[in-house]
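The complex appears here minus one protein chain, its other protein chains still in place.
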């Protein structure tokens, strides 16, 4: 056997292109306005049910933002992000249930808890990679379910905890769903900007160097261990933030809300959305929320058959994710424009 | 003491089941470098096919042979139809395709055969050998024997046949293999077919114990992953040993460690895996990674 075979097959192979660049042009502002306007206007235009759906899309977007940081930018795979999501959810739920704290406080608390735990797990995760890391994180997520049931005095056991939804402050005269949407939108925007800023800093460059060629990066003086562990912690923290917001919106947590399925669907979501791209988490969030519903629309008898088929079809049509598909469309348009 | 040995024996029996599916997982990883999430569901589907044959009145062994042939063909077909179109894509894309396949096959089985529990004929005689208060079920022994036989056959195939050599070449270095005239795509399809076949064997072994229904392999898959991770994803022997260790550890923990209790016993294999991987990140029998920059 050649020594090539001794290499681990590294999991995600990416184009070596850096996804974020500088240069803020006229176009960019137009795009930003185009994105922000409908996002802010949405709750005043849509029926409450639709607003709720969009809120959930944003919640998943934040979780996928974290997963994207880890998988898309650092090249490590986690099949356990449902676990961090659950931890964030439970942190918020227990705080609301036990101490009746103002709900906004539960967000930083959930982020702190998941950050610390992510950091602790990031240390052993350093030694593992690719598939091994993925499977170890998955078993941890699976283990969390009986663990949550065991400490029932705190977590409510298998019955879960029922809470009430945060109500909007009186001065806003907004409906509950509108207020929640706007709060979640603000958090999502803030966290997205933070991630963009992070990726543009030297941290982002270091991460990409590690992802694209670990050995070379190390030779160039990138402190591998530090960046990898930190990325794991940040990524867990974002999933935790999403979990806390999930608790606000759903107002109920139970171990059954966070089975291994959630972790798997999250990973599928980010790959389908587009790894390493800015739009990926958002598109992935849209996929996670809307496609199961779409599947039932197609085949009432066995929605699972359609859902599975849709995942496969999307991967055929867009092997690098939906964001990649959009990118390809963009390049085609660009070429046409140039010819003109 | 007899009680302890008995638990050990039962642990080995459970472990053999995990090992059988882990073998299929390892096979496919060797050839394609991906983890096939759908492996357990494909095994379940194969078992349903075998059930359909025996239900139609075919003798068990004929049904088994037909099922193995169909599974082998089906595995190759899946490679051709589902995997080939995304071959050049990032490996994670392939993994997600197998995930889609997992969801699809599980739902399809429920749709076709319903969720009613079906009994599956046990190829091994009932009863047990008894000695010194310990009883070793014939079927436990049978499962262990079949798993050992499958492992042995795979070894012979890889070691002593031309096709096995070609498969090893592709697994080692697809580019160079193609250069020396091996049809890599054919070999990849063969890998999928073989894995599906080994999976079918696993399903048929599992079904008499766990009873057949669409979610039969879901729980087994998790333990099979654990087994393969522990043993090393590039070592069939490691996968089998990993399966046995996981089975024994889980059974003993459930039986003897009071504070753990049966609800948290899944934590025991987890702890073992973490422990082993921290010392040997490539699994017990995996090869260490040598990076070439």
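In this document, chain identifiers A and B correspond to the written order of the chains, with residue numbering beginning at 1 in each.
Definition applied: a residue touches a chain if its C-beta (ideal position, glycine included) is under 8 Å from a C-beta of that chain, and two chains touch if they have at least 3 such contacts.
The rule is simple: contacts and distances are computed from a predicted model.
Participant: Leaving aside the chains on screen, match the unshown one to its UniProt name from "Succinate dehydrogenase cytochrome b556 subunit", "ABC transporter substrate-binding protein", "histidine kinase" or "5-oxoprolinase subunit PxpB".
Facilitator: "ABC transporter substrate-binding protein"
Participant: Residues of chain A in contact with the chain that isn't shown?
Facilitator: Residues 21, 23, 25, 27-28, 30-31, 34-35, 38, 42-50, 52-53, 56, 142, 145-146, 149, 157-160, 162-165, 246, 250-257, 259-262, 278-279, 282-283, 286, 289, 292, 295-296, 300-304, 307, 323, 326-327, 329-331, 333-334 of chain A touch the chain that is not shown.
Participant: Please output the residues of chain B touching the missing chain, sorted low to high.
Facilitator: Within chain B, the residues that touch the unshown chain are 3, 6-7, 10, 14, 17, 103, 107, 110, 114-119, 126, 209-211, 213, 215, 218-220, 222-223, 250-251, 254-255, 261-263, 265-266.
Simple rule for what comes next: only the chains that are shown with their structure count from here on.
Participant: Cα centroid separation between chain A and chain B, in whole Å?
Facilitator: Averaging C-alpha atoms per chain gives centres 31 Å apart.
Participant: With touch defined as at the start, can you tell me which chain B residues reach chain A in the complex?
Facilitator: Going through chain B, the ones touching chain A are 29, 33, 35, 37, 82, 85-86, 88-93, 95-97, 99-108, 110-111, 168, 171-173, 176, 222, 225-226, 228-229, 233, 263-264, 266-267, 269-270, 273-274, 277-278, 281-283, 287-293.
Participant: Along chain A, where are the residues that touch chain B in the complex?
Facilitator: Where chain A meets chain B, its residues are 1-9, 11-14, 71, 77, 124, 127-129, 131-132, 134-136, 138-140, 142-143, 146-147, 149-150, 213-216, 219, 260, 264, 267-268, 271-272, 275, 301-305, 307-312, 315-316, 319-320.
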